[in-house]
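Excluded from the complex is one protein chain; the other protein chains are retained at their positions.
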């Protein structure tokens, strides 16, 4: 593990078993695997934000949940602060639980509808070992940090707006003093004007608490805004990682190029040449052989692309691409 | 071809009347594309539903008029209205998964509106295949008998567009047609809508929360906030020289590659108001950086800001 890396992911795989009906099992069909994450290598430096973009079905959410330990990895390892998470003692695991937190996509289901804000924030404070009498003042401070105030404490989630709920979700994650936060599409369910508030908040908090983020989203503009580096996922694999500016201005992977050209732009004048991809992302139940993108790639080269899985290659300047063209 | 005049929509609820749309006037010429942009609760989808009279009549009070090619849609009998739906004006909804009926095959669903309106009698099948070809569903002969779950999200949305186009409508209403789709698929659908507009001169009203998307496709844009239009004009003008504080706020809240990277985004403070509990005067004034006394008292009057560019704001008067 290199110095300065807070988190490393090596060859991480997460497969979900697919239930087949009893009848088809009787006829000898073996249970299938949904290969949500299929061999990912990543590292995240202390204090940086790594953006993770991809379309639905690319496995970006699964990757995030496997990294924080909500899902158990099928293969590969996650190293946090230099140590494999798998090898942590129960005591260390408890502290890992608090150092690593998650902010969820849906502000409607991420808060327990039957609990008041006070009850929601009480849990993490208790888990961190804050004694009862100190919790009210800690709660107030937390709420203030996320731009809410004391009298939200007695409210239920349904009495709050989407943006306010997302702030509570952020406060809950902050309450255990984490070092690393996985934000899974934290703004995609919010209105545009509220999105910007939450993005600013996340950036402010990062500065104040020296947090490290894995920021997952499908909106490249948002990811680009907040991230130092961006990883692009396709069908369970990372196809390209580069610095934010570099990725947007000089994408190498044909998929990244298409993805970036597909974003509608505000100014009509500097319209890029749009690369329209054919078809849709293949099913992770039955991924194509060779390069995962070969079925839609406009620059496909037979037979190498259809037979050999490309690995991430350093193309210079902290830029990695998994493509046979380079 | 379509003239919406002073449209207001009020819903009866347990908490009294709620105004979802107030005093909306819009005009659309043949073959043009109009975008209605707004956040949730802005009333943008309600306008579309009002055009087709899809709102439950007993719970809704409609005011104003909608003139389509000389006829007042609100004055039509339910039977006459049914003849308009699908044939003259048709609609594409946001979520392809819930729009298609899972128990009928795609071909049947596309053919259904042909049967309802008695068009292409005896050659429905050819028409269905032709439509599938047109919206870009590959090998239609094989896929016509497939069911919605065998289609991907993008293909489902294409099938829905095929249904909407079946009777060659003159006006297509698209309610967030790409929101449920991935970016690369979104681009495909936008290109398809553009192609339909060019080849058939079908007028389109696109409702979306995504300003950039509207800018990409539309010639004119109306921005709605809390049930009212706050600014409308040619797309380039709205995007490059917005005059209403809300439009400006909305534009600057979107991260732009190369411009805002790493910096703080300009935000609009607060949240979208509850329609049941709207602030008096200009509904945007509690969040508006320019708000003054008159903004809290009176609803703004329209102001001409340029060629075909109108806004509803007291502060931009000067």
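Residue numbering begins at 1 within each chain, and the chains themselves are lettered A and B in the order written.
Throughout what follows, a contact is a pair of C-beta atoms (placed from the backbone, for glycine too) under 8 Å apart; a residue touches a chain by one contact, two chains touch by 3 or more.
Just so it is clear, contacts and distances are computed from a predicted model.
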{"item": "\"Export associated protein\", \"Glutathione transport system permease protein GsiD\", \"Ferredoxin family protein\" or \"Diacylglyceryl transferase\" - which is the UniProt name of the missing chain", "value": "\"Glutathione transport system permease protein GsiD\""}
{"item": "Absent-chain contact - pick from A:73, A:142 or A:176", "value": "A:176"}
{"item": "Selected residue (touches chain absent from view) among A:161, A:188 or A:306", "value": "A:161"}
{"item": "Subunit A, residues in touch with the chain not shown (by the definition above)", "value": "65, 68, 70, 94, 97-98, 100-102, 104-106, 109-115, 123-124, 127, 147-149, 151, 154-156, 159-161, 163-164, 169, 172-173, 176, 197, 200-201, 204"}
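FYI, only the chains that are shown with their structure count from here on.
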{"item": "Intercentroid distance (Cα basis), subunit B paired with subunit A, Å", "value": "32"}
{"item": "Contact set on subunit A toward subunit B in their complex", "value": "55-56, 161-164, 191-197, 199-200, 203, 218-222, 224-226, 244-245, 248-249, 258-259, 261-268, 274, 276-277, 279-281"}
{"item": "Subunit B to subunit A touching residues, read off their complex", "value": "39-40, 138, 152-155, 182-188, 190-191, 209-213, 215-216, 235-236, 239-240, 249-258, 260-262, 264-269, 271-272, 287"}
